[in-house]
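The other protein chains are all here in position, but one chain of the complex has been omitted.
First chain written, first letter: the chains are A, B and C, and each begins at residue 1.
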Amino acid sequence: MSTTIRPYGDTRDDGAMQLSFTLPMPWSEAADEAARQLVLAMGFTDVAVADGRAIASGYSQFVVYARTAIGIDIDAIVAPPKRETLDIAGVDALVASRLGRAIRVAGACIGTDAHTVGIDAIMNMKGYKGDYGLERYRAFETYNLGSQIAVEELVRFVRDRAIDAVLVSQVVTQKGSDIANFTALAELLEAENLRERTLLVAGGPRVTNRLAAELGYDAGFGRGTAPSEVATFIARRIVERAHP
Amino acid sequence: MSTTIRPYGDTRDDGAMQLSFTLPMPWSEAADEAARQLVLAMGFTDVAVADGRAIASGYSQFVVYARTAIGIDIDAIVAPPKRETLDIAGVDALVASRLGRAIRVAGACIGTDAHTVGIDAIMNMKGYKGDYGLERYRAFETYNLGSQIAVEELVRFVRDRAIDAVLVSQVVTQKGSDIANFTALAELLEAENLRERTLLVAGGPRVTNRLAAELGYDAGFGRGTAPSEVATFIARRIVERAHP
Amino acid sequence: MELRIDLSAVASARALAARITAPVVAFVGQHSTVAVERATLRLLGLDGVGRDEIPLPNRFVDALAPSTRARGVAGALGAAMAETGASLDAIARDVDAGTIDLEAFAAVPEAASRAVLEPLVRAAFVRIDRARAAREAYLARLPQGAPPLLYVIVASGNIYEDRSAAVAAAEAGAQIIAVIRSTAQSLLDYVPYGATTEGFGGTYATQENFRIMRAALDEAGERLGRYIMLTNYASGLAMPEIAAIAALERLDMLLNDSMYGILFRDINMKRTFVDQHFSRLINARAGIIINTGEDNYLTTADAVDQAPAVLASQFINEAFAHAAGMPDAQIGLGDAYEIDPDREDGFLMQIAQAQLARQAFPNAPLKYMPPTKHMTGDIFRGHVMDALFNLTSVMSHQTIHLLGMMTEAIHTPFLSDRALAIENARYVMNTARHFGDDIEFKAGGRIERRAAEVLASALALLQDVESRGLMTAIETKTFADVARMRDGGRGADGVFARDERYWNPFEEALAPRGALA
Partner (left out) sequence: MELRIDLSAVASARALAARITAPVVAFVGQHSTVAVERATLRLLGLDGVGRDEIPLPNRFVDALAPSTRARGVAGALGAAMAETGASLDAIARDVDAGTIDLEAFAAVPEAASRAVLEPLVRAAFVRIDRARAAREAYLARLPQGAPPLLYVIVASGNIYEDRSAAVAAAEAGAQIIAVIRSTAQSLLDYVPYGATTEGFGGTYATQENFRIMRAALDEAGERLGRYIMLTNYASGLAMPEIAAIAALERLDMLLNDSMYGILFRDINMKRTFVDQHFSRLINARAGIIINTGEDNYLTTADAVDQAPAVLASQFINEAFAHAAGMPDAQIGLGDAYEIDPDREDGFLMQIAQAQLARQAFPNAPLKYMPPTKHMTGDIFRGHVMDALFNLTSVMSHQTIHLLGMMTEAIHTPFLSDRALAIENARYVMNTARHFGDDIEFKAGGRIERRAAEVLASALALLQDVESRGLMTAIETKTFADVARMRDGGRGADGVFARDERYWNPFEEALAPRGALA
């Protein structure tokens, strides 16, 4: 099957979109025209420069409405598997009955990133938006290493404490620092022969499961993640690995 | 010469742009992914779906930041000729000395359009933002026909009063009604053999000089037009035609 | 937050408005219009189109000789029915076909006409009253939520697209849906027929379109647990007829201004005065809240200068509504947030004006319109202007809150524009829910001084209008900077003096005692 949809303004398939951007040129009518031609060159049609003005001496700002003919076949989208979430009792029961011991989980904000609110939301007792964090589960033995943890330090910890699941957070993404840090961790675990036996989970507002997979992680969790989703995922995977 | 520029986020040539649009599908993570793939398919890179959420049962709304590699050569932009503006005395003097009579100008909001504020701003004594309107000039004998003037009525008026310059306004643009009305007027003037001897000027917030030219008009004036720009244009052109 | 305002000035203004409108109401009592007569036929049950797709009510009224028409269409119809025994519908078809001569029944006694129409009149009231009762039952069962009531427009031209858009908006939180009419429908001297899918800048107001939208919103309302109100436009050459079909199809509100058509559409003033009165008689019975159009003063002229004219017009609209028997709770007086955003302390002036209206008309469901004129293509700035408008509205307890669209200067709203506008209002109105209740104005401060100034100027304006008469005032550019002659404008030929034997069963039933003295 194939169902192609397009952006929607007020009529199906009208392809209407809003764009805004800056051009590094002083504003004049010619700048409006440059904006229009630029958006046309991108393949849009019905390009209307709704606003164009100077925002600094050498910079102009534009608001543009335009239409696109490009559509997307939504049946071809590989939707991230809908993660079914167990409650605390469910996770605890699963781990107790199938694994018979607590899963050792280490969490950290690696590299120079000091944004701990996200990883804390997942790990701390308190949790996130009414959903309790991993510390609350009997199924987990948790270590929250905190912020700005060097990759080497985390790997050492994983080895020394025989950690089962590593949760790493990256919030700062400027200049690709998140990718660099995630990659460094995956590579070092590999080099130390720890990758096989640890579940490796990435998180942060710009993380998607797809991105995590590309980086060689077992899963990725993005904005708005609830701790129970993560708990369920870890429990299921570790149990599966123990009883393949 | 050729100077190619690209959209600017925080670094020259980073190509950063903001987009927002609706997709006619319920929100889910798959919808975010559809939005991402759609923007990729448009040729953007570094596509980040900053926000995705349901805005109604079958509709999702997205805010996306992405980068484009497409640039525009600003030296190739045909800038609309910078219109130099005379003051009232200048226009009056030009017309008095070179034409020796007042120019007869008729203005109207044609079709079903009732947005007279724009054409009034150009014609009425009071003018626009401190710039007096055409009625204030001795160089012009003005007739402001007002709103919702049928094309036939306007053409009749042009013939009966031997109008030199016709100013037409279109503010409503929905479903191309502006283009239809502008075109109908141009064609009827042509059919009645009046086109040659009348200066035909279009105006309205979506009008550009380029659009007007495409429609066979002598000029087009868009948002923010000052009456003196229009006055100068009419005076110069009519004088030129009288003394080619 | 209460302004210390001069209550005696408010009382004087109200008294002046009553004196200003009294002679006009008297004039109304001696005249009728083709539109009033067509509305009468519609209430009696006539619908459909005839030859050349012309609506049957038009065909019927146009078929009347002037002298017959002067006695009212009801008499002519009743006579024909009494004499021929045929139904309203059959007679109307015959009129359309030209196979019946309505003048032929001139001799039928009035009593006979009245008798034969009586069941139709009763049926009309049953239908109107049922719609009203249905609304009340809905509101009791599915409360619409607290004011300011979020009001958005749909305007695609296609009623089916509008329907989807309206339901989506309701889901996003809209409490009132307005279907904007096709550009200048107010100038059509008839009501178009059937479901329509083409229009410019809006969708035709037709009875079928009303029905389609009403059904969709009722369904959405059930699903959302909130009754969704529906509104449309009456003002214009077909004002009484639109009031009639709106009453039948359970619209909840109608744009209905006593002077809008005159000032902004160059409709003849006598025509408008007569039409607005009859339309409001119907609105009153139907429990429909009218929305007046004072906001229009502000879109063509400077909003600071026009504030007194707005207030004066609100008093006049109120007086006309009272004359048609409307209770305050149905009089949605209009105002708008149109002061130049670049003006220092413009926000204070907006608050002064909004709160002044609130206190001058304490029981009226005020209608508050968003910034439009000063909106530009800069959607980000526009969205912030709308936020301050939303704040002003919740602070001053406005009732009917038209949502501002960040794309106001660009296009008629996209689905997403409405959703973002609703989100803006919901956020602002929730985070600042009791802000207005928690503050007071500094005595004699900028806000109070501005309110006092507007009130004093409005009073002066009303005094001037009273001394010269409303029609003369309109002839001399008193309102909206435009002059309209009493015999000029569109639709003048549709106004006629009533014969002394004129009667109209609906007017008789609805007119407040002594109003058309």
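The rule we apply is simple: a residue touches a chain if its C-beta (ideal position, glycine included) is under 8 Å from a C-beta of that chain, and two chains touch if they have at least 3 such contacts.
Being a predicted model, the structure only gives us computed values, none of them experimental.
Shown chains touched by the missing chain in the whole complex: A, B, C.
Across C:G261, C:P308 or C:G346, the single residue that touches the chain missing here is C:G346. Among the residues C:A112, C:L224 or C:A432, only C:A432 touches the chain that is left out of the figure.
The omitted chain makes contact with just one of the residues C:L420, C:L461 or C:L510: C:L420.
Interface residues of chain C with the unshown chain, by the touch rule above, are 1, 341-348, 351, 378, 380-381, 383-385, 387-388, 391, 406, 420, 423-424, 427-428, 430-435, 437-442, 445-447. By the touch criterion stated above, the residues of chain B touching the omitted chain are 8-11, 16, 18, 20, 48-53, 63, 65. Even with one chain removed from view, chain A keeps its contact list with that chain: residues 20-22, 55-59, 61, 112-114, 116-117, 148, 172-175, 177, 205, 223.
Rule of thumb we're sticking to: only the chains that are shown with their structure count from here on.
Of all chain pairs in this entry, the one linked by the most C-beta contacts is A-B. Averaging C-alpha coordinates per chain and comparing to chain A, the farthest chain turns out to be C. Separation between the centroids of chain A and chain B, computed from CA atoms only, is 44 Å. Here the spacing of chain A and chain C, counted between their Cα centres, is 52 Å. Touching of two or more other chains is recorded for residues 20-22, 59 of chain B.
Among all residues of chain C, those that touch two or more other chains are 376-377, 409, 411-412, 414-416.
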